[in-house]
Structures are given as structure tokens and as C-alpha cells.
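One protein chain is absent from this view; the other protein chains keep their places.
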């Protein structure tokens, strides 16, 4: 019954409580996993969670103000390089220092790219973000004495805390879990705030938003910068986890992968893109250790998604939930 | 010191490359303008055209016969793709189209790797087009000149059909206002299929002609796709005139860039795109066919 929906709540949206419970359940499961899991799987999950933060940041941008960026690797890779340079060139792997530097650098980069690109809309926005991000890529590749050039910046250690605690594989897993959960809940808070509703309005009907008095570009810029900052933090974790940052971490295929993660997971939600990151990681990296033709399978799965899973994983979950809801009859 | 002859060589090479890119970009632009579909598998048809061409030249032992057969085979593949995959997707969101055509591109790339391997393969130029000629002292392979001629001829034919024929005016009207074309009673599914297949055929032709110059390998598809996307966007979506001039510009800059500043070639490309989109948020040429 639509009329029964409380004012202010989305009619027919995925029930809030079910979504939150699912997320809390997943966080709980991830928190106890290392006590049973293999070292290899802990590494895999760490990698997926970092990519999930990255996909989350782009999903926020694509799902709310509906800005489709093909340059998000610039912020992820930018954050990774910032953290790596601090850790290797300044020999300061202090967690707060590397994270804050990555955050600040990605934020500044997002302000710059956002100011330059947000005049464009639709595919023009997509392409100018690509162009500007590729300029960042070229800098990363060419500025060899700082970035290590095509070989990348090697020897980035796990972070440490003021000399009295050094992260290892195990504790780093928890750090990433904490930040992934934190990023999710932060952005969830933002999407429910007055600001988040403005973003949703811009994504839905920007012309009307302007007609009722919103200077939409400032809001889009704020969302873009917030998204870039979160991507930068993910990048810093990526640098510590891999021990190396290379130009591939800023290159456009990574931006495209993030875009695909968001679509597969379901744009318009926050949980969706994070799950999308896991699915795409499995299809991309996981599958390749079982078969030579993993790329082909991945392509086929994407096509199947388009035809049989409208709205991505979040869309499937929603329709399953609605079916369940209809049967129990409330 | 860079000689005049070397400059001329690079210029002609760049123009030939640019014309090949134009054939690819023209299809992409028409498909986007007409059907509002961002076809990320467009570069794959270019690559497939090259691979099938190499195979067919070996079997048929005739460059020209192989060219014709390649274009027909890839066009048929395009028809299958349009009918089976794309048709249900018109009027769906761009995100769905991106996911579908990207998935298709992955399948085609991996399929090509499966069949033909990862090695760069090259196509032997037919006897009649081997060798070089001297133009103002510059040594230019005959084949490049043939590519130039073919590109100019096809471009002119394309312009003629779009500007001077009834079919062309229907297509232009469709790019300008899709709903209106449907309202006028034209058979939209047939026109869409026709435009898509034609665009794919152009891509295959370009891929075949490029094979002796660029070589063919898995990965070429995305490499040329990105270039074609850049051309279409800088030129202005749906504007073939824009795509034409920008293709030449990109072809020439790439040719000179790779010769003299290899490190900066990609940089220049993206710099041009960023600058154009900054100054003209909707591309250089206003939608000519729109």
C-alpha cells in the first residue's frame, strides 16, 4: 500500500531496516572471518574491501547527483601516490600522515578537476573527466624521480602508529574493514541529510532544481569532492596493501572497472556498488586462476546482468525482498 | 634538424591514419546520434575486421576479395548483435548500454585472443600497392596513398548520401529528433538496424585497411575505441563534419607526436580534448546532423 508509507519515506524503496541489517550482518561476518580464514583469503578480502570503498565513492556520485565520471582512478591513484610518496620518499609510514596526505591530495585534485569539468553534462562530462584524469596519469608516468615512472613506486610498507604499533596483514585487514564500514555509514548519513536530498533532486531534475533556487553546480562540486576524497583514502589503503603504486592505478581502465562495479552492483544505492566490487573482482581476478577464458565469461555475465538483473545486485535484492514481502502479506 | 621531406612523410601518414579513424568515428557518431547508444564494442569490429581480413587473405589469396568478404562477414555479425542484443535496449538507460556493449567488447576481445592469439599479426599489402613513391622528395608508401584515397572517397560518398539523398535526409532527421521520425511513419527498427550495420561495416573496412599499417592484436580494439570516442566528443556528438576534421587533426598530431615526442603523444591528445571541452562544453562543431 503506497498510502501507508510515512511522509518523507520513499514509496517502494528498498526497506531501510533490511538494508541496514544486511550491512551490519556482513560487517559482523567479515569481523570474525580472520579467525577461521586462510591468510590468502584474508588478503583477497582486504583487496575487495579497498575496491569496495572505491566503488562506493563512485556509486555515491552516480546514484545521487547522477554524475557519471570516467576519471575516478585519478583520485584513487592520486591518493595512492600521495600515501606512497610520503611513506617511501619521506620515510614516514605513519598511518595518520599517509591517510591525511592522501585525503588532502585527492580532495585538492577533485576540486581542480571538478571545477573544470562540471560545466559539462552527460557524455561530455564523462569524457572531460577521462581527459583530465589521463593528464594526471601522464604526470604519474613521466615524473620519474618522484613517482618511479613506469616501474612504479616500490617498497611501500604497511602503516605504523607513532612507532609503537606496526600493522601486519591481520591488523591491516581490520583497519580496512573499519574504514570501509566508516565510509559506508558516512555516505549513508550524507544521503539522508538535507544535502543528500539536494543531490538526489539534481540527479532527478536539475533544471527544476535551478528554477527553485539551487545553484546546482556548487552542490555537484561538493559531492564530487567528497567522492574524490573517499576514493583517495581507498587509494592510500591500496598503496599500503600492495606495497607498490604504479601508473595502472591512475589509468582509465581502472576508472572503467569502477564504473562497471557500480552498474553491476546497482547505481542508486550505496550497498550495491560495494557488492558490485566483490562480484567484478571475482569475475576479473578470481576467475582467472581457474580458466584462461575468464574475460569472456565476465563479458557474458555483464550481458546477462543487463537482461536479467535490471538495477544490478541491489535490483535483484529489492525484487526478491518485494516478493517475500508480498507473500508474508503485511 | 627535421627535414621538410620527413615532415611531409609524417603529414601524409597522419592524414591516412586520421582518415581510418574517421571511418571508425563516423559509425560511432551515427549510431550515437541516431540510436542514442554509446557503442563500446565499436572498436572490437575494427579489430575483428583486421583479424578476419588476415585469415581471408590467406584463404582467398586476393586482397580485394578478402576485403569485400570481411566487410560482409562483420556486417552480418553486426546485424546479429543489433537484433539479438541492442534492439531490446533502446530506450533503456545509458548505464545499461554501457554494461552491455562493454560486455560484448570483452567477449569479442577474449574470443579473438582465443582464436588468433596475442601476437601482433600483420596483413601483407597486395602487389599492386607495394613499394613507395617520391612526392616532393618525401618517400611515401603507395599503400598509405591508397588508404588516403579510399578514405577520401568513402568520406565523400558518406557526405553525399547523408546530404543529397532521401535516405540521408531521413537519417539526419532521425539524429535531430528521434520521436519525430517515428511519428512521420518511417520504419524505425529497419533504419536503426541499417545504421548500426553500416557503422559496423565501416569499422570493419577501416580495421582491414589499417591492418598492414597498425598490425592487429587483442587490445587494439580498446585503443582505437578511445580515439574514436575522443574524436566524436571533440567534434560534437552527431556531427560528421566535426568528426572528419578532428580525425585528421588527431591523426596528424599522433603521427608527429609519436615521431618527435613519443612521451607526450597521449598527453597532447588528452590536452586537446580537455581544452576543447573546457572552451566548448558541447564539442567543436554544433550538432550538424542535429
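By letter and in written order, the chains are A and B; residue numbering begins at 1 in each of them.
Operating definition for what follows: contacts are C-beta pairs under 8 Å (C-beta built on N, C-alpha and C of every residue); 3 or more make two chains touch, one makes a residue touch a chain.
Going forward, contacts and distances are computed from a predicted model.
The complex includes a chain that is not drawn, and of the options "glutamate synthase (NADPH)", "Cytochrome c550", "ABC transporter ATP-binding protein" or "GerA spore germination protein" the UniProt name matching it is "ABC transporter ATP-binding protein". Considering the intact complex, the chain excluded from display touches A.
Screening A:139, A:222, A:300 or A:316 for touch with the missing chain picks out A:222. Check A:200, A:248, A:297 or A:316 against the missing chain and you find that the one touching it is A:200.
Annotation for subunit A: contacts to the undisplayed chain at residues 2-12, 189-190, 192-198, 200-201, 204-205, 207-216, 219, 222.
In the analysis below, only the chains that are shown with their structure count from here on.
For this pair, subunit A with subunit B, the centres built from the Cα atoms lie 33 Å apart. On the side of subunit A, the complex with subunit B involves touching residues 62, 68, 116-117, 119-121, 123-124, 127-128, 130-132, 134-135, 138, 142, 252-253, 256, 259-260, 263-264, 267, 292-293, 295-296, 298-303, 305-307, 310.
Residues 38, 85, 88-89, 92, 94-96, 98-100, 102-111, 113-114, 222, 226, 229-230, 233, 237, 263-264, 266-267, 270-271, 273-274, 277-278, 281-283 of subunit B are the ones that touch subunit A when the two sit in their complex.
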